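First the structure, then my questions, so here it is.
All protein chains but one are shown at their positions in the complex.
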Amino acid sequence: MRITYRDAMRLAIRDALLADPRVLLMGEDVGLYGGSYAVSKGLLDEFGPERIRDTPLSELGFVGAGVGAAIGGLRPIVEIMTCNFSLLALDQIVNSAALLRHMSGGQFSVPIVIRMATGAGRQLAAQHSHSLENWYAHVPGLRVLTPATVADARAMLAPALADPDPVVIVEHAALYNTEADVPEGLTCDIERAAVRRPGSAVSLVTYGGSLPKVLAAADVLAAEGIEAEVLDLRVLRPLDVASVATSLRRTHRVVVVDEGWKTGSLAGEVLARIAEECLFDLDAPPRRVCSAEVPIPYAKHLEDAALPQVEGVVAAVHQVIA
Amino acid sequence: MRITYRDAMRLAIRDALLADPRVLLMGEDVGLYGGSYAVSKGLLDEFGPERIRDTPLSELGFVGAGVGAAIGGLRPIVEIMTCNFSLLALDQIVNSAALLRHMSGGQFSVPIVIRMATGAGRQLAAQHSHSLENWYAHVPGLRVLTPATVADARAMLAPALADPDPVVIVEHAALYNTEADVPEGLTCDIERAAVRRPGSAVSLVTYGGSLPKVLAAADVLAAEGIEAEVLDLRVLRPLDVASVATSLRRTHRVVVVDEGWKTGSLAGEVLARIAEECLFDLDAPPRRVCSAEVPIPYAKHLEDAALPQVEGVVAAVHQVIA
Amino acid sequence: MTTDRVRLLADMYRIRRMEETCAELYGLQKIRGFLHLYIGEEACAVGAVHALTDDDNILATYREHGHALMRGVPMNSIMAEMYGKASGCSRGRGGSMHLFDSSRRFYGGTAIVGSGLPQAVGLALADTMLARPGITVCFFGDGAVAEGAFHESLNLASLWRLPVLFVIENNLYAMGTALSRAQAQTDLASKAAGYAMTSSAADGMDVEAVHAAVSEAAAAVRAGRRPHLLELHTYRFRAHSMFDAELYRDRAEVDEWKKRDPIATYAARLVADGVLDKAGVDGLDRAARDEVTGAVEFAEATPWEPVADLLTDVHTPRGM
Partner (left out) sequence: MTTDRVRLLADMYRIRRMEETCAELYGLQKIRGFLHLYIGEEACAVGAVHALTDDDNILATYREHGHALMRGVPMNSIMAEMYGKASGCSRGRGGSMHLFDSSRRFYGGTAIVGSGLPQAVGLALADTMLARPGITVCFFGDGAVAEGAFHESLNLASLWRLPVLFVIENNLYAMGTALSRAQAQTDLASKAAGYAMTSSAADGMDVEAVHAAVSEAAAAVRAGRRPHLLELHTYRFRAHSMFDAELYRDRAEVDEWKKRDPIATYAARLVADGVLDKAGVDGLDRAARDEVTGAVEFAEATPWEPVADLLTDVHTPRGM
């Protein structure tokens, strides 16, 4: 069945609602409006306003309510329109959801799934263009997923909801319109990264919205005779370092592509793990292709210049291969 | 003059208030209570309630008010009791203070200084023990300072206030009682890291509350005949990578010590920079000594086990030197 | 009233025509990103800003084209900003949601709902401590009232007795969420009592009513150096943004409100009062259209900022 990433997300939510009466979707405009990215269109009609629950503009409040609902026995999927607004809810995510189980000596699990859109590229300017994945990946107690393919968008929610602990799912807004054929009965291993393209010349490690750019770069490189392996991290916490190491031990060269600002990025963590665990496997200094250290500007040419692009990935590969 | 870190901070604030009528200190209990860590004791009497301004429990509100005050021509020093509560204010810090200048095309600078205590080690449990420095270090538009010595506590505020852009000063709570002799007229270069102990066998890179532990480890190592160089990063954004590289090119071995959780830590960023820029200078895989990936527990033996300790630093050095 | 009634009408036309053209330019992909039109709500910004002085600070939301224009930001630089040109009022860095003008005390333009309110408190604090005469006027939507920032800001402003005029532009919807589905208490002005603050409400479709209400409220804030909450009842005629399919409201409701179009009704009133004749009204409209044409020409003609400048203005150059 050929569907969009948006459809995939919706079908996954619908399956979850059908499978378990404890599941509900809550967030700003998830109901009558159909979701700010139209992910939940139609669900209100099918499941009603109790289970497809529109919230006021109160990110701290409704995420906290989601935490309480999870402790209380529901399985809430809480949508925060974008990661930019998730800053208002971080206290509940980090100081409560992530900590509660340990802090209570194992008495309370918090089976909440928090979904949010992320990323830039649509000229939405600085306040609507963050990529804060490494913030979430830093926090013990959370699992962080970044579906980059239609298949993962379709298949990641079920295991996320089955996880008894809080899961953050970060969906790059530029992916919603991507399309693919997706078979029935798909599953997804939310412990492991996925090789999206095998190759032996260099490892391109990425996740989320950067995956299509990296695959495009791999095509460009292939045309030059450079076979890049593309690894989609897919799970940012816990990081599947073993898969990175396996790839690197074959290729001996690595470029990490991440839309976050370079300093303090998830890509930095990947490089650190490589330096710690595979230092002597490296034939060249590893490279990062990240966003420039600038609030993302509105003007298209400046925004393009601020974000990772295919040409930048290709250039970085040339550097590590030279 | 022999003073504590707490005194140093207070003297620095007092100097700033005396020097510039636009400076004010605001935050929860900075006035009548004297500051939750007693930093501002006495200042209310000297400067009055307008300039030593107690706020309600409204982190988002009063940090945002500080941003507005800064745009409006004041030079606010905003105290957030601890970084744990700063999660409630991140929207104003990241989405406004850090972005405003760029987003307005250079029209509005935001000369705010935001101070907060950080760190664990006093059995305050999971919600009062975060070290989120890498979150702040990730954000373009901010400068992030971590005074680790009494001298830096004394001398960093003046250049921070002179900075026309937002500065976050993170003070490790375990440092407030440390004492040192501090000369008059001290200055501080808030662009550069500082070598706290010269050495040639290994570079120990750290900052903030971990510095005393690292210096203690260096003493232990010296007794074993291993002369470690201790580099205090001091400025987490912009990172003084050149100083790290300089040290490393001399020692060829490095251990980074950081109280943040290891995954996604500032220490990870340091390792990434080293891998990118000094890969072939490394004689051994770099190591990180960070907090365990666990919400910090209350019980002392568990808390101690979760945090970087002298023995762990020594052991890591043995690993990189072996 | 002291303000020129013709000017009020002329200014509403200027906003309307500018935004209609913006919508077209959006279709042509000359303007990108999010674009939130103020069409239907023009009486609010026009009536309000005409009641303020140059010393006053103004903050608005992402739906702020009208406020910026009323504040005196040239239409050329607003249009150029929407194009993303360096000649824009935010040098092309901000776009539609982030119009700024420091010389006119216009503090944006924010895309985070509610984030202007605490900053308004701080601006008023600065005015107070620096003994400046201005007051701070902060516009925001009914949706923002649910945010914690509203609560914290109103309390701070009242507790510290700061001259802030909080103006709710209650257009009954926050994106697709009707007020009654977002607020347990839908009488928004009444919320001031929780902060020991005075409040009032006015018809936001009537530019003179808005002008009168803001004049009165601003005078009280100015004289008393205390905050006030003003609720304007208004309505947006267009979708929330250019992405909105408007599934959440009936065409009939929109049409009902359109009968109260602030421009058509006010034009008719001025004609009825003999202030203008039909030709006079048309002349205002035409002048507005001409100004828009000029602004588009300006935006088209001015150059792009060099990509090499990307990193400027992340930090303030030293010595400034």
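Letters are used for the chains, namely A, B and C, taken in the order the chains are written, and counting of residues starts over at 1 for each.
Please note the rule applied: a contact is a pair of C-beta atoms (placed from the backbone, for glycine too) under 8 Å apart; a residue touches a chain by one contact, two chains touch by 3 or more.
Computed from a predicted model, the values in this text were never measured in an experiment.
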item	value
Touched by the hidden chain, restricted to displayed chains	A, B, C
Residue among A:91, A:152, A:171 or A:269 touching the omitted chain	A:91
Contact partner of the left-out chain, one of C:60, C:124 or C:146	C:146
Residues belonging to chain C that touch the chain removed from view	146-152, 154-155, 158-159, 181-185, 190-191, 193-197
Where the missing chain touches chain A, by residue	22, 24, 50, 55-56, 58, 60-74, 76, 91-92, 95-96, 100-109, 140-141, 164-165
Contacts of chain B with the absent chain, listed as residue ranges	28-29, 31-34, 36, 54, 56-61, 84-85, 88, 122-128, 292-295, 297-302, 305-306
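Just so it is clear, only the chains that are shown with their structure count from here on.
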item	value
Maximum centroid distance from chain A, chain identifier (CA atoms)	C
By mean Cα position, the chain sitting nearest the middle	A
Chain centre separation (chain B, chain C; CA means) in Å	40
Between chain A and chain C, centroid-to-centroid distance (C-alpha), Å	35
Length of the line joining the C-alpha centres of chain A and chain B, rounded to whole Å	30
Shared interface positions of chain B, touching two or more other chains	60, 91, 95, 102-103, 140-141
Of all residues in chain C, the ones touching two or more other chains	90, 92-94, 98, 110, 112, 148, 314
